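Then we have chain A:
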Amino acid sequence: MSLKMSRRGFVKASAVATASTLLLGSQAGAAFADDAVDGAKATSSDDVKIIPSACRQCYGRCALFGHVKDGRLVKIEGNPDLFSEGTLCGRCFAIPQELYNPLRVRYPQKRVGEKGSGQWKRITWEEAYEEAAKRYTEIGEQYGWHTIAHQYGTGRDMLQFQAINKLWLELGSTATFGVGNLCWVGSYFTSQRLYGDETQYTGWDGNNTNCILIWCRQERSRGYYDWLTVKRAQERGAKVICVDPRYTCTASKADIWLPIRPGSDMALVLAFINEIIHSDKCAEDFARFYTNAPFFIDEKDANGNGTGYQLRESLMKEGGNEELYPAWDEAHDQLIFWSGDWQNKQGVGGEKAFQWLDEAGNIVADAKPALSGSHEINGKTYRTSWDILVEHVTPWTIERAAEFCELPEDKIREAIQTYIDASPHACFTRGQKVEFSINTSGISQAFTIMMALAGNFDTKGGQNIGREPATGYDSFMFDVVPNQQGRMGQRRKETAMNIKKLSVCQNTGYQQILVADDATGELRETTQNSGGQVIYGQQGGFGAATTKAMSQGDPFQIHGYWQQTSEPILSIEGGKEIIEGFKNLDFFVNVDLYMTPSGELADIILPAAHPNEVDRVEWAHSGHGYPTSHTYLIRQPFHEPLGECKDDMDICFEFAKYMDVDMYWKDKYEFFDYMVKGPATLPPQLSCSSFEDFRERISVTGVEMATVRNAPKYETGFMRKTSDFKPGFNTMYRGNKMGSVYRFPGTKTPDGKVIPAHPQSDNGKMEMWSEDLLLYGNGPLPVYIEPPITRLSRPDLLDEFPYTLITGGRSHAFFHTEYRNSPWMREVHMFPTVDINPATAAEHGIEQDDWVVIETYVDKIKQRANLTEAIKPGMIHVEHDWWFPEREATDDLHGALDSNCNILFENNGPYDPAVGTDNFGGLCKIYKAEDGAPKNICMNEDDLKIFLPLSAEQISADDQQDGVSQVTVKGGAK
Partner candidate 1 sequence: MEIQWPLLIFSVLLGVTSGCFVFLGVGELRGKFKDVRFMSALIAFVCLAVGGCVSVLHMGHPERATHLLGNLGSGLSKELFTVAIMGIVSLVYLILAKKEYPGASKVFGVLGAVLGLVLPVVAGASYLIAARPAWDSAALPLMFLGGGLAMGMTLMAGLVLLRGKASEEGGFALKLALAGVVIMVVTSLAYVIWIAMAPYQAPSRSIERLVSGDLAVMFWLGVVLVGLVAPTALAALACVKATKGEGGTGTVKPSTLAGYMFAACACSVIGAVVLRVIMYGVGTSVEQFIYR
Partner candidate 2 sequence: MTRNIIAIDLDSCIGCHSCAVVCKQENNVGLGTYYNKVLTVGPSGTYPDLEMYYLPVACQHCDNPECVHVCPTGASYKREDGVVLVDHSKCIGCQYCVMACPYGVRTYDADKDKGVIEKCTMCAHLIDKGEKPACVKHCPGQARLFGDADDPESDVSKMIARKSTHKLKDVGNHPGVTYGLDKFSWKGDE
C-alpha cells in the first residue's frame, strides 16, 4: 500500500476550529479530503483500490479504508484522520465475512413450503415487487391499510429508516415493533418535551470535563473511541463514576463504581437532584430565568378542584389569556406574567413575547421571578413548580437511596459530591438499559433535571444540548420537508384523521404499579392512569402492542407486514407470541442480508445490500462527544452489491413506484444532496454543493455553537427551532420529529372522563415540572416506581425463583443479533453466556462452562455458565439476541428459542404510559442443564469453518435457485 495517511490533520485542525470564533470547521474536513481523494484514486502495483468509507457494524461509525482487489474486499484499515483516530474494533475486520458469508441472500426468494420450512425458490425483482404490490393492495382494500405493519430495527442506518417510514406512513400503516422502545424513545421523547431536543445520548463534552458520570454504559459496546476521550479525561484528573450492577470494563476503569440494585436507578437520580438542589452549585438562575420553575401550578385539591396544569391567566379568570403564565416578581413584589405568545396569536406577542409582563401588560425588564414561595390569587394558594419539585425530591436522601439501591451511603455521597464539585464541568452519558423499564420517561426526566440543575447544560465539559445547525440538516428532514409543503398522501391522511381507531398503540389505561411514597419511602400499590393523552403512532414503536395485534387481533388483526433490518423474535419480549403473530399474517415481506428466524416466516425475501455496498451520508449515533457529535462522513461502497442485492433505500424508492406512493424525493441522492447542502444559515464552509462534492471531501466537521458564541445555546437562541433566535427553549416541537406522533389533548380517559383541552404550552421555558408527562400519565415529576418483577415487588415468586435476573449487557463480539454467523466474532465469543457469582453457582453444583437452564415463571432458556465475581451473589445476567444461524430453519427457526432471553418475559405490562416501554428484568432460578448444550450448534473453532467467506468462484457458481444453502454442523461440521 502506497498511501500514507498522516496523523497531522485531526487534532491540529480541530483545535483551530474550536479556538476560532468563526465557523472554520470545514477546513478540517477539506484538509482531510485532499489526502483521501488521492487515496481513493491511488492504486498500488497489484491494483488494490483503497476506498475511504465508514463502518456500520455498530453505532460508532468509525472511519476506515477498504482495500479492494479484483472487485473483492481484501482488507480493512483504520482512517487515522477522523474522530476514530484510526482505531477499529474487531467487528470492522469481520466485514468481509459478512459480505461473502455463505448464508447471505443474494437473490429475491419466494417461499414455496410451509412457513418455517426453509423452502424457497428464486424469483425476479419484478415478480417480487408485483406480487407484494398485489398482496398489500388486497389487504389494504379488504381490511384497511392500517392492518399492515412495518418495521425496521436498529439496523443498517438512520437514512434508511426515513425511506421505510416514508413509504409506509404514506401507505397508511402505523404499527411497528419498533427499536426506540429498546433504546432511544424514552430519552428523545422526554427531552423533546422538557426542552425541545435530545441530550441524553449526545454531546457529553469529555474533552473538557472534570467528571464523567457513566450510567449503565460499556466502553466496549459501540464507538470504542469514546474510551479515548474518557481515559484522556482521567489522565487529566477528571473523575469517572460508573453506575452499573455489574463489574463491567467501565466499572473497572472508573474511579467510583456504584454497584446499584437493578431497576432502582430512580432513587439514586433523585438523591443526586436532591443534593444538587441543596448545594451551592444549584443552577438557580438557570431555573429562574430559563425554566418553568417560577410558574405557579394549579394543583388539584382534595376535592378534585384545580386542573393540575401550569397556571395561566385563562385559568385565573374568565377571558384570561392562555399564553400568560403568572409568577411572583421578587424585585418588585408584584404578580408578573410570562408571555409565551411568540406566534402572536393571543395579543401578547411581538415585543412582549418571551418577556415578563406586569398586570397591565407592560414589560418588566428587570423582573426577578421567585423560585420559591406560595401566593394567593383569588382565594386559592398556588405553589411554584420549583417548590413542588423541591418538596418531591427532598425526602430522597442519600440514606434512602442507599436503602433502595443497596449501596453504601459513603459511596453515594462520594459520587454525588464528585459530580457536584465538577459541575458545571461535569457530563453524563448512559446506556440503554435504563430505558428498558416501565418508567423510561420518568428516569429520562430525572436525568435531565439532574444535568440542568447542576448547571451542566451547554458548558465546557458539560452537556452539549441539542443538535447543532453547524452539522446541517438531520435525517428527519426526509419526511419533514414534504410535510412542511403539505405533501401528504391520501392514505396517510385517512389514517391520520382516524388515528384513534386505526392505531394499535395502547392506551395503557389503568395499571397497577408500585410507587414509592415520597414522604415515607414506602412502596405502595398505585393505580396509574394513562392521563388521557396517548401516542397513537410512534416510530420507535410499541413492540408489545404490535405483538398483541398480530397474535391476538387486539385491538384489530394485523394482516400484512413489511420488515427491513430487524429481528423482533429475538429482540422483543414474548418471542414465541411474535412467532404466532407472524404465522397469522396473510403476507409478509422481509428485506435482509441473511436468512433469519423471522425471515423464515415471510412470504418473500428481498436481498439487501451490505452497508459497505451502498452510498450514504453517515454519522455516529448514540452519544459521543465533540467532534464526533458534529461530524458527517462518507460511507461509500467497496464494490457493487453481490448478486441482485439492493440498497434498502433503493428498495423503498422502487417499491414506492409499484404502490403509487409519492416519496417526494426522486431518489436517495436527491435527498443526500439536500442534506449535505444544509440550511441557508449554514456557514458556507460546512455546506457541500452536492453529495458528490461531499464524497470528495469524505467528511465535514462543524463546531459547537456554545463555543462559537461563548454562551450556552439557550442564551443565544440556538435552541429555538423556529428560527426566531429568541433566548430560551423550544417546546412546541413536541410532535415526534419524524412526524408520526398524534397527540390528543382533550381525549377521554378509560373511565370515560374527558380531559379538558388545554393550550399546548410552548413558552420558551424548559419544563422540569412537565405538563406533558402529567397528561401522558407519568406524572409531572419523576417518581420512583419499583419494577414489576423484583424481590420487593413479587415476594410471592421468591420461593421458586429466588434470583434477580438481568439481561442484555452488550457483548463486544456482536451487535445485537448480528455476527453469530461471523467465524471471527464467534471465535471471540462462542456461546451465549450467563454470568453467575461463584457462590451462587456452588449452591447448584454449577461449574465454569456448564450449560445451565435459566427459568422464569414464563419460560426457560439455556446458556453457558461463566462464574465471575463481576456479578453479585443471587444475581444472574444473561446475554441477549442469541440465535444459531448454523441451525436449519426447521430446527426452531435457526435456533431462535434455545438461548433467547427475551422469551423469559411476557408481554402483558405494565408499560411506561407515554412511550409504552416494557420491563426486561425479573426473577429466575438456575440449574445445570442435564442434556448439555443446545443441539446442532458450533462447539469449537473447527465448526466455525462453515461460516468462512465464500470465494468469488463459489459465489458465482451458486445462483440460489432454491434459496440459500444452509450450512450446518449437524452430525459434525461439513
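Selection rule, in plain terms: all candidates are chains of the complex that A comes from, given by their letters.
Quick note on the criterion: a contact is a pair of C-beta atoms (placed from the backbone, for glycine too) under 8 Å apart; a residue touches a chain by one contact, two chains touch by 3 or more; residues count from 1.
Predicted model, so just to flag it, every value in this text is computed and none were measured.
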| item | value |
| --- | --- |
| Touching candidate - 1 or 2 - for chain A as found in this complex | 2 |
| Interfacial residue positions of chain A with respect to candidate 2 in the complex | 75-78, 85-90, 93-94, 219-220, 224-225, 227-228, 231, 247, 249, 252-253, 257, 259, 812-813, 823-825, 827-828, 837, 868-873, 940-942, 944-945, 948 |
